[in-house]
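The other protein chains are all here in position, but one chain of the complex has been omitted.
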Amino acid sequence: MTTVEEPRTSTFDDNDQKPVGFGRMLRKEDPRLLRGRGRFTDDVQLPGMLHLAILRSPFAHARVVSVDTSAAEAAPGVKAVVTGETLKGLGLAWMPTLSNDVQAVLATDKVRFQGQEVAFVVADDRYAARDALELIDVEYDVLDPVIDVRQALAPDAPLIRDDLEGKTDNHCFDWETGDADETEAVFARADVVVQQDIVYPRVHPAPMETCGAVADFDAVEGKLKLWSTTQAPHAHRTLYAIVAGLPEHKIQVIAPDIGGGFGNKVPIYPGYVCAIVGSIVTGKPVKWMEDRSENLISTGFARDYIMRGEIAATRDGKILGIRTNVLADHGAFNGTAAPVKYPAGFFGVFTGSYDIEAAYCKMTAVYTNKAPGGVAYACSFRITEAVYLVERIVDCLAAELDMDPAELRLKNFIQPDQFPYTTKTGWVYDSGDYEPTMRQAMDIAGYAELRREQEEKRARGELMGIGISFFTEAVGAGPRKNMDILGLGMADGCELRVHPTGKAVVRLSVKTQGQGHETTFAQIIAEEIGIPPADIEVVHGDTDQTPFGLGTYGSRSTPVSGAAAALVARKVRDKAQLIASAMLEVTVADLEWVKGSFQVKGDPGKAVTIQQIAMRAHGAGDLPEGVEGGLEAQICYNPSNLTYPHGAYICVVDIDPGTAQVKVRRFIAVDDCGTRINPMIIEGQVHGGLTDGVGMALMEMISFDEDGNCLGASLMDYLIPTALEVPDWETGYTVTPSPHHPIGAKGVGESATVGSPPAIVNAVVDALKPYGVRHADMPLTPSRVWDAMRGRATPPI
Amino acid sequence: MQVPAPFEYERATSVDQAIGLLERLGSSARLVAGGHSLLPMMKLRLANFDYLIDINPLHTELGYIRFAGEGAGGEVRIGAMTRHRELLESDELAAAFPIFRDAERVIADPIVRNRGTLGGSLCQADPSEDLSAVCTTLDASCVIRGPGGAERVVTMEDFHVGPYETAVGDGEMLTEVRFPLRPGGGSAYEKVERRAGDWAVVSAGAAVWLAGDGTIADARVGLAAVGPNTTGIPEISAALRGREPAEDLYEQAGAIAARSCDPATDQRGSADYKRHLADELTRRTLRTAVARARS
């Protein structure tokens, strides 16, 4: 079944007309955004507000000899100039990263990547602040940089992290998973072994809104109010408390409307801390907004994995084992935002959707003179890399076996009766039924017909490719027994309060960046307690107004906070049932819940609505023994497992043999994210991720020259797809609910970003089969495709 | 967001007043039209000027596409302030020189085309710029006005002195570009870009003029992004003149294009690939230009 979700022609009142429950519903956040009445961080204007600009290093690796700020301080409109030395005096020169490393707020000893923060200016307006940067005189002693990741551990490589005591090389960490010996044994007895070097280049989430903050420190109250572009306001508040030594209850972090995040707005950046310091120093509100270059050269990048993939199989196409060796470039500081025990994120799911006998991964991560980051761009904690590896190597195996790639996948899927399925790297897939998803994608695509068309075209010398990818994601981090970030457990709070008139407010710990939380969470609550979504206010993004939780990334909002919302509503409903029993003078057991009211079983005429119950809960008259007044509840939900969405993607490309330009003609995405709350929003999430996939596969890459200059420092150089590079997306869905999630939902925010790049690359490689091409690395720009056609494909780094 | 360094804003009221300002202010002043190249460079502080002279008000004076005379000896005169969108939308221009519409469809994006101008494109003198290649292909000449209304006319070859450098001196202004009208003409443009709106990896323009017997009376090819400046290739013209249009002839022209250009390897592609494109696109545009000349 294909989702053809035709826009309805009904009026604007959809939100009100939709009484309860799941299904397409127009978004509650849209009216303000459509009128230009959204409130993004740069829209915040406070009386007396000053503006902050940051001076950044032009060099990738250099010793800071001196910083002379005297001319800048004397410039018109300048209120303060702050350097690393100033911060050192305050104990704020360094801050912890989300991976228990440290990162310089402003450089004191050295700069370690181009674009690193060196000093900042606070001035009356943004023009004056920017002008004053020109007047700061920094003397650098330029050092040899480490740019080639393959040379980072060479004995003579320059030492980047001499700030770490006892550090003598650029080694960041080693990590392994699976069983090396078992895997070796499986490989030894396999009929066929295929090996392929696969690079996932450095890319950048580049949300349309850059990062920024407005800090307002009230010295009298001792309270800091910080508007900032953060996907994780609570985690940030705790970190600020640790970094700045301010008491946590005196910090209010507000994430207002956010113009896209994609993981770029998870880490704490030096700029946020600078804005706080700027406000403390000047006693005024201070605004800092990155420009686009700053965003691209200094904030959380993604990927940068150099992988060697190996796959072992029988001659008839039974996959036996998968093995990989990874060299990971973490940049100058390990700023990876991943659970502490998962330094490689969830890369461990590289065994994909297949029932295999053994798997092993060995990873080495290193420091280089590049910007820190690594986990971003809708990657589901590195599952992008894992899925790319497995789906590319499976295609290499199909080519080796001369087997249809769809058939090879179908032959190796984990079967429905095997769930919950424990992978060879220890992940417990909660539920899945892969074949129907795959078949549906093939049906929508007209797979057999496409293969026939391809054959005809090949005979005419035309280049057409069909690429498949099938992914399983692990999202919804995560169970607190083994997942935390900097010691903060990854459970999510949620509070629900029903007002006397039956209207409600739900307070979330997560924060939308466009995913539509204000709508879907209202729908979840509505489904559970029968109050129309229009009567439910969703409050989020303000730490003073919401319960603690770790924020929105890794597709975790629905799996974790969505579960919290459903369960808190059930708590409220349970209490409502007690009150209803008193109102109807029957026992609790005699009542049944019928969307929005409790009825006496067998007597539908005797019923009370949730609104009536709410009034009673707050009104006069006795309540049942032991029941307090009011109708509200709170919860802190600790997921028992991750959820495992899956999907089947098919991409059709045409390549101009003369110019090597790739055109994505069709893209079919069939997703299974379990229970579907709002199909319109799900479709939107998928569409966006598919576009990311086209970007990464065909054009996006952050590269560096040998001196460490970033070559993707503007949107002229870092290319993002426009409407002309992407097709009209074709989507479908299957529903395999999660058994442990209260409403069976699995999360979908990153599925398409994870699943689409291998489909596109597989399609391009398939198109180039007549040229004997088995692999070509992203980004598949015309020039790189042309190289591949001539048998000289090279890795991008 | 990046912001430019301080400068004085001056608004032009007429061409001669603008030239007067340029004369008075010297090299500290710069004309700004669409601004899509200049202002980003100033925001990134790669370029700084004390004065910007806004010539957008001169659109009334210099925004035009005029046909002067017909057939041999006639010409099309386009004012320097004519905007990309106007060049794209002019049916008359597309009929005379279809290469314009081909090129304008792929120059920057529709919003930029609302503002960007022919004169601004040429004066930026970016070696990857498409309209320069179009003008080279069509054997255009540029009218440069100086103090006291003195005008001089230079060929495209002389107009581009080097990358980002033109024959327009201090106190001078490009006011018009002239395109000779010749009978039996057809033209075409093709661009390979990594993404819509990107600068060319390589672009090629071709124009052919067929004689009454169907042979090629004259032909010109202009390439962008394959060397220090937009390149016209006389050797191709020489090879094509007097010949019957045919695939092997286009191949020959393509081969000349490939060996005549001097591309550099960069983010957009390898030098080898660009050389290949010079060949491929030369063949394609010649093919289309001939087909159009015949129809």
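A and B are the chain letters, set down in written order, and residue numbers restart from 1 in every chain.
Keep in mind that, in the parts below, a contact is a pair of C-beta atoms (placed from the backbone, for glycine too) under 8 Å apart; a residue touches a chain by one contact, two chains touch by 3 or more.
The rule is simple: contacts and distances are computed from a predicted model.
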item	value
Undisplayed chain, where the name is taken from the UniProt record, one of "Ubiquinone/menaquinone biosynthesis C-methylase UbiE", "ABC transporter permease", "Effector of murein hydrolase" or "(2Fe-2S)-binding protein"	"(2Fe-2S)-binding protein"
Contacts of the hidden chain among displayed chains	A, B
Selected from A:E683, A:E750, A:D766 or A:D787 as touching the chain missing from the view	A:E683
From B:R77, B:R115 or B:R243, residue that would touch the chain that is not displayed	B:R115
Residue of A:D216, A:D257 or A:D766 in touch with the missing chain, whole complex considered	A:D257
Contact set of chain B toward the excluded chain (per top definition)	1-9, 11, 32, 34-36, 39-40, 43-44, 52, 54, 56, 108-112, 114-115, 196-197
Contact set of chain A toward the excluded chain (per top definition)	7-9, 12, 26-27, 29-31, 33-40, 42-43, 45, 125-127, 205-210, 257-260, 262, 291-293, 513-516, 680-681, 683-684, 686-692, 714-716, 720, 722-724, 726, 728-729
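What we mean here is this: only the chains that are shown with their structure count from here on.
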item	value
Contact set on chain B toward chain A in their complex	1-3, 5-6, 44-45, 109, 192, 194-199, 201, 267-270, 273-274, 276-277, 280-281, 284
Footprint of chain B on chain A - complex, ascending	126-127, 130-131, 134, 289, 291-293, 658-661, 699, 703, 711, 714, 716-717, 719, 721-722, 724-725, 781-783, 786-787
